[in-house]
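Left out: one protein chain. Kept in place: all the others.
Each chain gets a letter, A and B, in the order it is written, and its residues are counted from 1.
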Amino acid sequence: MSSSEVIEKIKEALGDIIESIEEGKGVVHVFVPVDKIVEAARKLKELGFDHIKDVTAIDYPKENVIKIIYHASSYGNVELSKYIVGLGYSIPRDTERVPSLYSVWTTADFQEREVYEAFGIVFEGHPDLRPLLLSPPVAELKPLRKDFVVKEETIFRK
Amino acid sequence: MPEENGKVYVGNVNVAAKQARKLLLGKLRLGKLVDWGTAFSLWPVHLTTSCCGCEFAAAWSPRFDNEQHGALPWIGSRQTNMILIEGTVSKKMACAVRVVWEQMPQPKFAIAMGACAIDGGIFYNSYNIVRPWEIIPVDIYIPGCPPRPEAVARAIIELQRKIRREGIASKFVEEGWRPDKDYVKPKEDLCAWWRG
Partner (left out) sequence: MSGFVSTRGQVGFNDLKIPGAWSRKIGKDLYEVFIGPQHPGSGHMRIIIRIDGDVIVEADPDMGYVHRTMEKLGEGREWIKGIPLYERMAIHDACNVTLPYVRAVEQLLGIEAPLRAKYLRVLLCEINRIAAYLYGFGIFGVFVGHSTMYMWPFGDREVWIELADWLTGARLTHSYPVFGGVRRDVPADFTNQLRKAIRYMRKRLEEYRKIYVDNPVIRARLEDVGVIPKNLAIELGITGPNLRASGVLYDVRYNDPYEVYDELDFEIPVFQEGDALARVWQRVEEIKQSLRILEQVADWLDKHPREPILHDRFWKTAPPLHKKIFETEGRAKLVPLYALLKVPKGKAYAKAETARGEITYYVESDGGQKPYRVRIVSASARNAIVFKYILPGHRVMDLPTIYGSIDYFPPEADR
């Protein structure tokens, strides 16, 4: 199965939910509206994408957008196991609540907690949403957002 | 203590202990024995704070065998008298390090291992780390990222020399505390968030 066939399969399964498809090196990002994410995830799981490798959140302050991407792949299906599909959605930066995909992929349990502590985004429907790696006072800084800057020393002049 | 009828006179134990200590450490020079004994029974506690723990483990493996210096990592903090900070200490770990340090019996010693333990090393600008000298008083620093196991052995030997040269252990027995070592940060700063 080639990567274009995988994309075709996903297009077929998700239908008109898809907002946009972006291809990167070694990954395909499929963006859907935030309120359709659980439905899309279920369909993707039926296709054979049985676990997620990570939940990535990326902050774009210029466009006032945060993208949250679930990188899914397959263990059960050897042909699909080669490919990574990023199922994602973008939300405005001040969004506080988004749906959790814990009910679809159990793997999201710890990963969503990590996004919660680093970006301050609450996943609704997650059974146990607490900071995972950081202590509560540090988690309040929302450290992985771009407006939290760490000072960097360098030998080059700025 | 006034003597009364029907009661046996009992000497003041504190005074007797003080005099005995004076005699043993002063005239008989048992202080040297105390220092010698402490220097060759430095037992580090099993508390690994960061990735230098790989070399910490290798330092007690057959090739480098730090047990020959009388040091052996031990399980409980109550039975140990040395702490080896391996690399970075995160803000979450800082409280644990302080609690373990407080649990250890006196006289106790600390070695800080790796560049991160000196001033942050490669993580100097991370928002989630603290410098080990802010948490506990450190005796010896080992540079390197990570230091080789030989460097750990060298640090232990240096600490042994320091104990015997400065008579740290015997001074502790005389005075009851180490005047040169105090905390930089109070415990509340490190552990405040534990209470929630």
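Definition applied: contacts are C-beta pairs under 8 Å (C-beta built on N, C-alpha and C of every residue); 3 or more make two chains touch, one makes a residue touch a chain.
Just so we're clear, the structure is a prediction, and the values are computed from it rather than from any experiment.
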Exercise for the section: Among B:His69, B:Arg148 or B:Lys185, single out the residue that touches the unshown chain. Expected result: B:Arg148
Problem - Hidden partner chain, touching residue among A:Lys9, A:Lys36, A:His51 or A:Arg93 - result: A:His51
Practice task
Check each of A:Asp16, A:Asp94 or A:Asp128 against the chain that is not shown and name the one that touches it.
Solution key: A:Asp128
Problem - Sites on chain A contacted by the missing partner chain, in the whole complex - result: 22, 24-27, 29, 50-54, 56, 58-59, 69, 71, 75-76, 78, 81-82, 84, 86, 105-107, 109-111, 127-128, 130-135, 143-144, 148-150, 152
Practice task
Since one chain isn't shown, list which residues of chain B touch it in the complete complex.
Solution key: 45-51, 53-58, 61-63, 73, 75, 77, 88, 90, 92-93, 95-96, 99-100, 103, 122-123, 125-129, 145-146, 148, 191, 193-196
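As a working rule, only the chains that are shown with their structure count from here on.
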Exercise for the section: Would you tell me which residues of chain B are touching chain A in their complex? Expected result: 91-92, 124-128, 192-193, 196
Fill in the blank from the handout: Residue positions on chain A within touch of chain B in the complex are 133-138, 141, 143, 148, 150-153
